[in-house]
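Every protein chain but one is kept in place in this view of the complex.
Lettered A and B in written order, each chain numbered from 1.
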Amino acid sequence: MKVLEFNNVHRAYKRGVDVLQGVTFCLEAGEVVGLLGKNGAGKTTLIRIAMGMIEAQQGGVRIFGLDPRKDALEVKRRVGYVSEDQILPEFLSVAEVIRIHRGLFPTWDDGLERRLRERFELSPKARIKFLSKGQARQIALLCAVAHRPELLLLDEPAGGLDPSARREFLETSIQLLNETGTTILFSSHHMTDVERMAGRIVLIHEGRLLIDDVLDDLREKYSLVLVPHGPEGRRQQLQGLKGCLSVRDQGDALHAIFAYEPGRCRSVVERELGIPNAYCASIALEDMFIELVGGRS
Amino acid sequence: MLDLLRRDPVTGSYALKFGAIIALNAGVMAGLAITLPAASSSFKLGRLGSLAFLAIFTWACLSIFLTFGKAWERCRPFDMALPISGRKLWLSHILALVLSGLTFLALAWGVLEALFRALGKTPLNPAQLRQALADLVIPVSVTLILVVVLLQSIRPSLYRVRLGHYYLICWIGIASAGLGLILALAVLPPLAALAPLVIAVWLGYRTYRSVPAAFTLIPLEAYGGEAAASSVQVGAVSSQIRARAWDQAGPGATRGAGFGWFLFRLLYLKPALNTFAALFLFPIIILWGFFLSGFLSAWRDIELPQFSNVILSGYLLLSFLPTQTKRLPLIDALPVSRRLLFAFLTFPSLLALSIGCGAGRIGAIVIEKSKLLVKYQESDSEYFPPYRTKSPMIRIPGQYCEIAWDGQPPEIRSPWGESHPVYQLPLYRGSRITVYSPFSTPEGSSPQFVALQISRAIRTIYGETVPYQEILNRYLEVSDNQGVRLKQGQLSLLANYPGLKPQGEIALFPALMLMIGVTWLFMTTVYLRACRASVTDAGRVVIFSILVAVAIGSSVGQAAAMVAGVVRPDVGAAFLRILMRNMADATPGGNLAVWIVCTLVLLGAYWIAQSQFQKIEVLPGRPTR
Partner (left out) sequence: MQLHVNPSDELPIYRQIMHQITDAIAGGRMAPGEQLPSHRDLAGQLVIAPLTVKKAYDELERLGLIVTQRGRGTFVCERLPAVEPAQRRERLRDAAQRLLRQAALSTVPFEEVLSLLEEIQKGME
C-alpha cells in the first residue's frame, strides 16, 4: 500500500520562479527515504505539500490515499511532523504541551512517551520559551513520535543540533522503526545520518527529481570518473554519453558521475573518448551530492 | 546621525503603517465629532468637553503608536555589533520616536484643521473644537517628549525591553499620567509647559550619562523569577525528583473546554502585548455596538450615526486577524480542525459586538415602551423629522415616515377639505426619491388639522383610535400669533391613555448585525485570500492597508458628503428604517421573518469566509531560496 505519493507536483511562489517542477515519487509502507537537495531545491516545500500546509499548483499528493488538504484532520492524526523551523507555543510548559498532544491524538502511547521523556530528561514545569533549541526539538520529536504515527515527515530535524543530540534523534527514530515499522521521509544535510537510516535516496535539484534509487545501489552502481582536460568539446561529449548524470570542471580534471559501476565506466570512457584507464571508483554519498548539485554543473 | 535615524526600528515599515492609519483615523473621528453636536439639541461640547475629546483622541493614537510601534526596541540587534556607542543609539532612538510622533500629530492635526475649517462656514461651526486643537499643540508635544524620555529611561542598558506584564502596567500608568498632564497643561497658561520640558531634558541627560557603551541583550540580574527557576530546573535535577514532578504534573489530556481555553490564549492573549490589545479592543467593540444600537437615542434623544459606519465597524472586527494569522503556524501541524480555528477567530469579536448592540437594543426597546413617541414641540434639532422650527411641529420616530419614490407624496386631506403640503426631504441632493412625514403640520394649519394629524399619528404608531375632537379639546389651544400650541407643557398621552403600546417596531438588531457582519466577513474573505504562500508578507500588508483605507475612506466620505450637504444622515437612517418596517409588514411573520433571513444570510457569509480559511497556506517563515 502506498503510504505517500507525489504525482507530478508543480509549485511556484512567484511567477516564473518554479520551486518544484513535476516531482513524482512514492513511498511504500515501512520504507525509509532520505530527501536530499541544496537549500532552496524544494525539499521543504515538498514536505509541506505532503502535510497539507501548501497546495500543489499542479499534480497531486496522496497520504494513505487521502488528500492532505481535504482530509487534513485524519491525515494529521496519523502523521508525525518535525521541522527545523517548527515552533511550539512558547507560553506553554512541557507538561501542558504533552497534555494537549495527548488530547489530540487518540493513538497516544503513554509508555513510549514515558520512556522518551526519561531519556531526554525533560522537566514538566519548564516553559518552552526558556528551553534551548535542542531541548525544544526533543519535545517536538517526542510529540511527533509518541502517538505511533504511520508516517514520519522530518524536515531537517537535526538542523542546528549538536552531535550528541543528533545521535539521540537518530536512535529514537531507529527505535521507532524497530518497534512499529513506521514509514519515514526525512530531509537532512548530514550525510552520515542519511546513510545510516535511509533505504532509498531521492535527490531534488532545481525543482526536479534527479535521483530516486536504493542507497546501496547508489553506492555500488554509481561511479565517479575523472577525465583529464582535453580538446574543446570533450566536456560536451562526456556529458552526452549515455549514463552520464553530470560533469563538473574541477581545475585539474573533469569530474563526471555515471550510473554504472566502475568497471563498466572505464570501458565506456575508453571506447567513446579513447582514454584508457581513467580513474573510476565508487563514490560516497556526500561526494556524489556535491558532484551532482554543487558548483557549476 | 541621519543614517542611524533611518535605520532605527521605529522608522521601519510598521511605524509608517501605523502612522498612516492614525492620520487617517483623524478624519473618521472628525466625522463622528461633527455628527454628535448636530444630532441633538441637548448635547453640546463645551470648551472642556472639546479639549477632553481631542486630547483623549490624540493621546490614544499616540499611545497606540508607542505601544505597538517598536518604541521598546532601541536599536536593531545588528547595530549592536557595530562600533557605535550605546549612547548614540539611545539618543537616535529618542529622536526617532519624538520626530515620528510629532509627524503623525502634524498629519492628524492637519487633517482635522482642514476639516474644521471647511465646516466653519456651515451651521455646525466647530469653532470650539478648532480652538481646542490650537490649545493642545504645545501640551501634547511636550508630554510626548517627556513620556518618550521616561520610556527610554526604563532599563536603559537593554537593547530591547520585553513587554511582560510588569512593564505593560508601568506603561499604562505612564500613559494615563500623560493624559492628565496634557489636560492640565491645556488649561494652564502656556509658560507652564516649560516645567515638564525641563524635567524631560534633565531626565534625558541623566539617563544619557548612564547608558553603557554597549547595549546588552539580557540584564545582568535575573530577568524575572520564572526564567531563573526554569533554567535551573531543566537538566540539573535528579531523575527521581523529575519522576515525582511528572507524577504530580499528572496524566490526563487537555480536551474540550481546556483545549478551547488554550486556543483562545494562543490566538488572543499571547504574547503579553496581544493581551493588552485584546483588553483594549474588546471593550471598544462592546461600546461601539452599544453606541450603534440607538440606546442613547431612546434615552436622551442623542442621535448617533447608525448605518453610516458599517464598513468601519467591519474593519474594527477585522483588526485582530493579521496578528492571529501569524500565530497559526504554531498549531497548523496538529490535527485541529480548521473549522474550529475559524470559529475561534470570529466568534469572540462577533459576540462582543452582539453583547454591546443587543444590550443597547433591549434597553432601547424597554425605554421606548414607556416613552412618548408622538410629540408636539419646537426643537432646535436639525434632526428629521422635521426641522428647526419656531413653532411646534409633530415629531415622530423616523420609521413612521413614508417614502415617496417619485417625489410626489400624496396630499393629506382632512374630512372638511383642508390640506397642506407635506414636509419632505430628498434622499440625497438631486434625488427624486423623497422621505416625507405624513403628519406634517406646516404654518397655517388650523387647530383641527393639527388635532387630526396627531390623531392619525397615534393611530399609526399606537394602533389606537383617539378622535381628533378629543385631542383638540384636551390638549390644543390657539396662541397669540395664530399658531397652535399645547395647553400644558407636554402631550401627556401615556398618562391619559394607559395601555398605549407602540406598533411597528423594527428589528434593528438583526439588520445591524447583518450589515456589519457581512461587511466584516467580506473583508475577512479578501484578506484570507491573500494568505497564500505566493503572496509575500509585504503584499499582505498592502492588502490589509487597502481594506483599512476603504473602511476609513467610507467614513470620511460619508462625513464629507454630510458636510457638503449632499446627504443627511437622519434622512438616510429614516429611509432605511422605513424600508425595514415595510419589509416586516409585507412578510408573513413580520419581524420573525426578518430575523430568520438575516441569520441565514449571515451564516452564508460565514460559510464563504470559512471555506476561504480552509484554503489558506500557513508558513512558519519564508522558505529558503
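The definition used in the following text is that a contact is a pair of C-beta atoms (placed from the backbone, for glycine too) under 8 Å apart; a residue touches a chain by one contact, two chains touch by 3 or more.
This is a predicted model, so every value here is computed, not measured.
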Chains on display which the left-out chain touches in the complete complex: A
Given A:170, A:227, A:244 or A:280, the one touching the chain that is not displayed: A:170
Contact residue for the chain not shown (choose from A:195, A:212 or A:261): A:195
Residue touching the undisplayed chain, where the options are A:67, A:110, A:162 or A:220: A:220
Sites on chain A contacted by the missing partner chain, in the whole complex: 30, 32, 167, 170-171, 174-175, 177-179, 191-192, 195-199, 215-216, 219-220, 281-286
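Note that only the chains that are shown with their structure count from here on.
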Complex interface listing, chain A residues touching chain B: 12-14, 19, 39-40, 44-45, 48, 51, 53-55, 69, 72-74, 76-77, 81, 83, 85-92, 95-96, 99-105, 108, 110, 117-118, 121-127, 130-131, 135
Of chain B, residues touching chain A in the complex: 226-227, 230-231, 233-235, 237, 239, 242-243, 245-246, 248-255, 258-259, 262, 265-266, 270-271, 329-338, 533-534, 615, 617-621, 623-625
